[in-house]
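Notes to accompany the following structure.
Just one protein chain is left out here, and the rest sit where they should.
Moving on, here comes chain A:
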Amino acid sequence: MPEMTLVQAINEGIRFSLELDPSVVVLGEDVGKNGGVFRTTEGLWDTFGDERVIDTPLAEAGIIGASIGMAVNGLRPIAEIQFMGFIYPGFEQIVTHAARLRTRTQGQYPASLVVRVPYGGGIRAPELHSDSTESLFVHIPGLKVVVPSTPYDAKGLLLAAVRDPDPVIYLEPMKIYRAFRGEVPDREYEVPLGCARQVREGEDVTLIAWGAMVPLAEQAARILAKKGISCDLIDLRSLYPLDEKTIIGSVKKTGRAVIVHEAPKTAGLGAELTALIDEHAFLWLEAPVTRVTGFDVPVPMFALEDDFRPNLCRIEEAVDQVINF
């Protein structure tokens, strides 16, 4: 089985989608000849041509608005927004239209489209390039939000997202675009939306993470294992809908949960997960659910980004806290 990076696996997912379904088109800034600023769409323009892999004007509302119109008229667009910090001009199109066209038309126009967005920090990117505002999208009824953290999932989730009947925000953790390689089957397969991945089995505490926080939490779990603490690590993969069964099942087993995300704490997805655990596993809890998150400050310029983002030390401290509660 070929081994590839996350970014290559996403490329594979897009390539398969374009090959399998003639109604799929890719559009965005620099996605064509340049192959994307991260090279995510590398080679696709050469293979599928200018009509299916489209360099657009620099206009996020235009890209997403056009994608919705294309979906209404029978295409399956994969729109790329270059960085999450730049998605906001297109936010209105997502919130007022993509998310609710199905409801507003009683199922007549479901707005089946994918918006791909590199997100998160950790790569010393210029100012305003490192946002992690996934909870803005998770909060909007009608949207689905997914984040792969392995090359295998990146391809499978992308294929599933493109075929999904609902609009999907597909977030790509830039930090791990090229951090490691993993096995990716050279065939068509789907990783279903709404299913978390059990990364590691453990008994003492549940760690919940997604995106670039997964390898960090994994590393923390390895260190904690040496100290005799075994972690049940869950990679959410799907931020909406949530895989409640896996989350609740794990917390009922361990009685403790630590949620790790790089978005700021207040009203981040960690708050929703905490409430979910509270509603469904309260009597199983041995300690309050604890969050390790970015601080409630604007994402800093990169000189301070390591201080802003969760790190091993903070995860270990949080685990200690819930174990010794």
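Convention: a residue touches a chain if its C-beta (ideal position, glycine included) is under 8 Å from a C-beta of that chain, and two chains touch if they have at least 3 such contacts; residues count from 1.
By definition in this document, contacts and distances are computed from a predicted model.
According to UniProt, the chain absent from the figure is "Pyruvate dehydrogenase E1 component subunit alpha", selected among "Sugar ABC transporter ATP-binding protein", "Pyruvate dehydrogenase E1 component subunit alpha", "Phosphoribosylformylglycinamidine synthase subunit PurS" or "Na+/H+ antiporter subunit C".
Touch with the chain omitted from the figure is made, among A:36, A:110 or A:310, by A:110.
Within the whole complex, the absent chain has one touching residue among A:75, A:191, A:273 or A:289, and that is A:75.
From the set A:8, A:67 or A:274, the residue in touch with the chain omitted from the display is A:67, counting the whole complex.
The chain not shown here touches chain A at positions 25, 51, 56-57, 59, 61-62, 64-75, 77, 89, 92-93, 96-97, 102-110, 141-142, 144, 165-166, 194, 240-242, 244.
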